[in-house]
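Missing here is one protein chain; the remaining ones are kept as they sit in the complex.
Note that the chains take the letters A and B in the order they are written out, and that residue 1 is the start of every chain.
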Amino acid sequence: MNVKSILPALAGVFTAAIVFLAARYASLFSTVLFVPNWLWAFLLGSALESAYFAAYFLTPRTPFTVRLVELALWLGPIYLLVGRSPSAFLWPACLTAVCWLLARGCGLELSRLEKVADLIGDQGASTVSWEYESLTSMGQDELALGFFWRRVIACAAAVVVLAVAAHRREVKAAGALLLELRLAGGTAAASGLALLGGAYLFRLQTLWACAKAAVDPALPREWLRNLAIIVALSLALVYLAPIDYSPVTADTVGRLLAAVLSRGVELPELPKAAPEERPSFSQSGDPLPEVDSVGLGGIILTAMYLLLVALVSAVLLAALGFILFELTKGEIERLRGLPRLAVQVYAAVRRAVLQVLAALGRLKSIKPIKGQAIFPGQGEERPSEPSADRDSPPERGVRALLLQIARQAGKKGLVFRRSQTPWEYGQALRGQFFPNEEVVGEFFQGYQRARYSRSGLSGAEEERVLAAGTQILNRVREWKGDEKDG
Amino acid sequence: MLTWKILTLCCVFLALLWQGRAAYSLAYLMVVLFGAAPLLLARSGNRLMVSRGSRERFLFPGDEASVSVALRNPTLLPFAWVSVQDSVPTGLVKGTRRARPVVALGSRQVKEVAFPLVARERGVYRLGPLRVAAGDFFGISTCHLQVPAEETVVVYPHVRPLPELGLPSRLSFGSLKALERINPDPARLAGVRGYQAGDPLRTIHWPATARTQELQVKQFDHTVTANCLLLLDLYEGDYPPDHFFPSVERAVSTAASLAAHIIQRGEACGLAANAVLSEYWPERTDIVHETGYVQFQPRQGTQQLSAILLALAGVQPQNHVDFYSLLAESRKQLRGASILLWVVPEDTPQLLDAAAGFLREGQRVLIFAVERVLHGELLAAPHGSALQLFAVSPGGDLPL
Partner (left out) sequence: MDNAAAVAEFGQKMLYNIGSVLIGKEKPARLLLVALLSGGHVLLEDVPGVGKTMLARAIAASIGGTFSRIQCTPDLLPADITGLSIYDQKTGDFVFRPGPIMSQIVLADEINRATPRTQSSLLEAMGEGQVTVDGKTYVLEQPFMVLATQNPVEFEGTFPLPEAQLDRFFICVSLGYPTAAEEREMLYLLQERHPIHDLKAVTDPQRVRSLQQAVSRVHVEESVGEYVVRLVQATRSHPQVQLGASPRGSLALFRAAQALAALEGRDYVLPDDVKEVAVPVLAHRLMLKADSVLRGVKGAAVVSALLSQVAVGAERVEDMGS
């Protein structure tokens, strides 16, 4: 599978989605920045063209004029569509050019990733294991795909800044616009993650080819399938996770800072309690101490603030501790004072997290006891009379049913091999189609008696076995292959 | 990586402060990718199960085989890629590079990867440990494991038909002049004699006792066997330095071929060599004599041939015990007369003197010179002579 062929498309979609989001958020601030709907097609088209051209055709020797002509081919129609008005042309042209340039960067990077031999020399490429190691073992501060990560995170951060600005200015997006924003956000996140995963696969494929590693042909397919699952799960998590639960926000911090600056060390302005909400004991006319004038709510709020400050301090300390721990490679004996405290806090948090994980792991390991497999054993009811079709050819009865089941299952990939016994085939069927179901045992136990015992099955037993077999046959027929990988 | 973790922390703080779906989304994504994913990968990597198909493998030179390694991911987290590298010694590498299989390993999936091997040259090789690397889908983190799963591969010496060695195809050892007595064989009743104090009661011949009215005991003949003992000279100083390794390999191959020839004729064959064993055979105390030499008493059967070839697969030349010390040691071990087959680089006068000593004791000595013949006149000695010399042809050497 040629992964490179789909990567420029992902880069184009990601770039267009990001520029779309940025433009939409920008248009919330000013009507001047409004963009017409037809521009989205231009954004997507220019991004795709630019990414593919850069990935496949652009070389350092490509004349600069060719690049200008390429951009002009996108800007020209826009100029015509906005009615040849320079002022109306400026913002759409700017967006298109940004989109084109961003996608071009991605395309160029894909082209660069492919040229390992150019970068490290032919000799290096033929003994590429060190390069491979350096890119796959992340001992350094650099990611294997630093360019793409920086590009994706920077673009996402820019959009987030715009979105937060809109949120804080209480510019609300609603209706179709909200839907558009959510779709574009989802598309940007999905295509961005897919681009990162795909580019990493492409990078490794290039290196594996140089190192002549024996790569499983199914790897790209499995990689992309698993990547799709992980991206979908990540997006679902992001969308379903709670938001806006932090008690310490920019507003509260701002107010706190303002209060501190204006009134020294006094507490910030506390919510005023309504007169009827005053504590009852104040109404009794008893003289109250000064502190009590703040009230119980004030005390609780103060305690909450102190708790929050402690929490924030702990988080900051843990973060600092983590950084120090990484820097000192775990040699905390070299630290003294606050740095050591920070590392200890980090270690405590880490231990707690590990304990929680271990507890979750233990919970997971408790499994229900599965039922025992049915074995033909003693104490079975002896048949009262032999079955009528005991020795009949396998056109009818239990044996014929087994043949039908085997034919159907064979079509679904579970062939009844000549060296398999019926019981072994039954176990394979159970594993493939009927996990934890006893119906297979019942049928094959009955089959064995019908096929191999001298007495065969009684009429009632045969009916029961046939019913079980029919159930199996129907299940196999209905099986679409999506319940379990064949 | 640290930069990205700090960036993640910043995103989280900013999301907490700024609020809003977009800020939280970015923060969550960063936490998932840079916080949770590396932890989960490390945890899953530690639980990755790697095992080999077998512990011992036996090949002949030129054989091709493949070593299988099973990978099992018992966790729910899929590995984007798992690369396995086995420590395959150069003498077994097929092609110009060591194989490095890469597979994707889904959740709770089991896969098998194969390493092709080719037996280039005799030896005892140790495969392993296995180095396994696994990574995520985004190039953020990888985990590395070293699994001490070891496997021994034995490449037997090349066993060739005698004509390929320039030896007569029906190498005859002549009539045996001496028999070795091992144990009284109850199948070989030799007669009866009068009871003597100390005779076991169960050997009393009761019918004879009844007839003579005196206790009579049975007398048995002893088990007899033909005794061929191969003596292989692997003293470094005896081999020419300019083509040392081909000569040594030819000597080992000659010894192996002779052993196979003798045992396949149904005769007993033993082996003694002034050699050291491969470092990977420390556990095979059964093929090293207590004296430090490699030594096997003569015996018949495929098991004996297997044991001799196994020892010859692992013997290496050494420079502290010469061939004459080996001869002296072997002389002590000899029981009765034997046929001695000496595999040496050349028939030096000193060697012939030593042979003369054995001849005086009633032994037969057959010398196989693998490098050079100095006493060509002995090549014409008639078959069955007490001392015979053979020149081993270098034509059949395996290309190294």
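Going forward, a residue touches a chain if its C-beta (ideal position, glycine included) is under 8 Å from a C-beta of that chain, and two chains touch if they have at least 3 such contacts.
Nothing here was measured: the structure is a model prediction, and the numbers come from that model.
Enquirer: Tell me which residue among A:328, A:420 or A:471 touches the hidden chain in the full complex.
Expert: A:420
Enquirer: Which of A:254, A:410, A:431 or A:459 sits in contact with the chain that's absent?
Expert: Missing-chain contact among the listed residues: A:410.
Enquirer: Taking the full complex into account, find the residue in A:110, A:231, A:335 or A:402 that is in contact with the omitted chain.
Expert: Hidden-chain contact among the options goes to A:402.
Enquirer: List every residue of subunit B that touches the chain not included in the displayed model.
Expert: 56-60, 156, 183-187, 202-204, 206-207, 209-210, 213, 223, 264, 286, 297, 299, 301-307, 309
Enquirer: Just checking the interface: what residues of subunit A touch the absent partner chain?
Expert: Contact residues on subunit A toward the absent chain are 375-380, 382, 394, 399, 402-403, 406-407, 410, 415-424, 448-449, 451-454.
Just so we're on the same page, only the chains that are shown with their structure count from here on.
Enquirer: Considering the complex alone, what residue numbers of subunit B touch subunit A?
Expert: Residue positions touching the partner: 1-7, 9, 15-26, 28-30, 32-33, 43, 78, 80-81, 83, 97, 99-104, 106, 111, 113, 133, 135, 137-142, 144.
Enquirer: What does subunit A use to touch subunit B in their complex?
Expert: Touch list, subunit A to subunit B: 135-138, 140-141, 143-145, 149, 153, 156-157, 159-160, 163-164, 167-168, 185, 189, 193, 196-197, 200-201, 203-204, 208, 211-216, 218-219, 222-223, 226-227, 230, 234, 237-239, 241, 243-244, 246, 248-250, 253, 319, 322-323, 326-327, 357.
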